[in-house]
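The structure's right below; bear with me while I get my questions together.
Left out: one protein chain. Kept in place: all the others.
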């Protein structure tokens, strides 16, 4: 009922956890049986280890939060040694999220993982990173760059390639089409929305980096709009992300056009939220007599 | 203390009410003495009367709301006859917000108002409207179009010309610079963020127009980020808008670079919120020994 | 229109699913009329951007009351308030019922739609205007009006567990046909009921005034969010355009003839 088939992958349920909000799936093992999830997406991995941004890195906003973690991670080498082997014990889909500062970074990182004997299902590509070669402009705001990046990665892997799009663009449809033209198997969206917070007592930004990424329930309407635009412009499977905290939210994303969803910030309130949503979805399907959740994809009704 | 001078206008306080959320200032006269406000911005006026969009036109979201009113208004002719004369009795700055579907619409509307003997202080130009000549692309997403529109209006008035920018663009700095190049006296931002809601029971969008504009506290971090970006890219005075509901919020916008602020959605919870914020700002200045609120403009501290 | 910090006098369950809250709100009580509503801020820390509108169910001696059903967060908060607590309300809002002097008024209420109808009923009693009141619920336990029944108060239940089985429409025929003078309808309740009443009135050429509900952000004509489609630009309108009317400002009471039949 909750099973979703995409290409030759079968997802036991359509609910995954979002990059950066669920670690590598092992930290939560005391609280959550990750095998019950449709899948997990790792924290972004980069070619070299990254310390991350100076503190403060997070702050709260109305029904949301800002973060500027700065892609803190151990780097692909250590990732392959320490994290990758752990995924073999997990009976769920693992997608490795990759970030970089030049196309070569992404490619090298992916290639490094490809040579390992692993059980991962594919990659999610974080394009919300500053491109050092283009004066810090993000990959994901430029269709050409997105297409180039996607193609370069496509050439190197037969695993599922998911492009994770940023909402901070005038026309996300153009970026989605570029990703598909470059060979992406799926699109996931949205990454965080650019935002800022200020502490009036200290007159300082609430994040060290001044600007950061807004996530949580506050951005759900923005995420839904982006998913529906993507749905109307490309035909590859879509993963909906942004402020999801209930089965109701997940269903909204599916009606808007998503095949799967990812739960991010809400994991901080309840690390088992993904699994709760899965059981709520099951009750919903039973109550509404829905044979497969795939039947509601894009079934938003309007003229 | 709260007085702000901009060009040859003196604002008794830096708090105005935002277009579409305070009518024409007369509807609330039972509850609010509008003369205590820094100013009011009218609901968008268009060349021809507009019925507005079919219902439903509004819906609630976490700490925010979506709207697609569709610029319902009586049209500039009736506006000049019925609304404009009322402003003479108000002892506060009135800015007429103008919207249109082609540059000629905006110009004709402004010219029609210019010939009246009125006490208005200027115009706020809503560029978040679909340009019918360019396949529905909004004026405010294109720097060239924004500059052209601004210049066309600049040629027709000596009153204050405020360009109100949309956040739904990749780089708001480009649009702000274009508006200034075209002769804008001030920039106001942000208009609503594109969003969408879905009712899973009916499987219909929560707005008849499917997509709508997100406003309210949820968008404050997004608005602050946009204001700070605009502040760093142009030197004209700036009006901060988006999710403001307290003096603390207003101060955040000023620290980020705003000279004035507008209160929108929060008027629905409390029509006197603007006036409350003004008295809170007064206490704040007294407590913090701030001589003029202008002294904190852009005083955000970071390296 | 006033923005008043009302004091709660009582807040009690009056039937299996309806609550009644009595508020001391002298300014609003002084100005209000049957059919009008107030817009409520359920809590000073309310994290929604809209108030919650509720019809006025009674008015006397500086007090008003509302009758509500707990359906979500706002009404749950209302339900937890205690006598002595205060509540930030704006009102009176909207237009109100008039025209009960010439024809014989028949008042029709479904569910919580009883609130404004009850106020109108009180008003007609005070003015000594003879009239009928028909109230429908789903089942017996939902009725809180049972003890007050008399020949001119008729109760119905969908399941027949009390009074006439079926909707308020089922009670109409005998009342209407029993009258020599022409009748006039005042109705409030769920959409299907209002549609049925409107259709009945149209068929029999009876004047009919309906109290409508929509989502409201401002409550007094500013946001233009509460628009409904209308078929006719009637004389009772205040801001009617050609196609849409605002429920908060042109309504909540509309002439059935202006509302599309469905």
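Chains here go by letter, A, B and C, matching the order in which they are written, and residues are numbered from 1 within each.
Everything below uses one rule, namely that a residue touches a chain if its C-beta (ideal position, glycine included) is under 8 Å from a C-beta of that chain, and two chains touch if they have at least 3 such contacts.
Since the structure is predicted, the reported quantities are computational estimates derived from the model, not experimental observations.
The chain we do not see here touches A, C in the full complex. Residue-wise, the contact with the chain that is not shown comes from A:272, picked out of A:137, A:181 or A:272. Annotation: of B:62, B:100 or B:274, B:62 touches the absent chain (contact as defined above).
Although one chain is not drawn, the whole complex shows that of A:11, A:63 or A:123 it is A:63 that touches it. Chain A residues in contact with the hidden partner, per the touch definition given at the top, are 20-23, 27-28, 30-31, 43, 49, 51-52, 54-60, 62-65, 67, 69, 72, 215-217, 265-272.
Within the entire complex, the positions of chain C that touch the omitted partner chain are 45, 47, 73.
One rule holds for everything that comes next: only the chains that are shown with their structure count from here on.
Chain closest to the overall centre, judged by the mean of its C-alpha atoms against the mean of all protein C-alpha atoms: B. A separation of 48 Å divides the Cα centre of chain A from that of chain C.
Note on chain placement: the centre of chain A and the centre of chain B lie 34 Å apart, centres being C-alpha means. If each chain is reduced to the centroid of its CA atoms, chain B and chain C end up 36 Å from each other. Residue positions of chain C touching 2 or more other chains: 47. Among the residues of chain A, those in touch with two or more other chains are 62-63.
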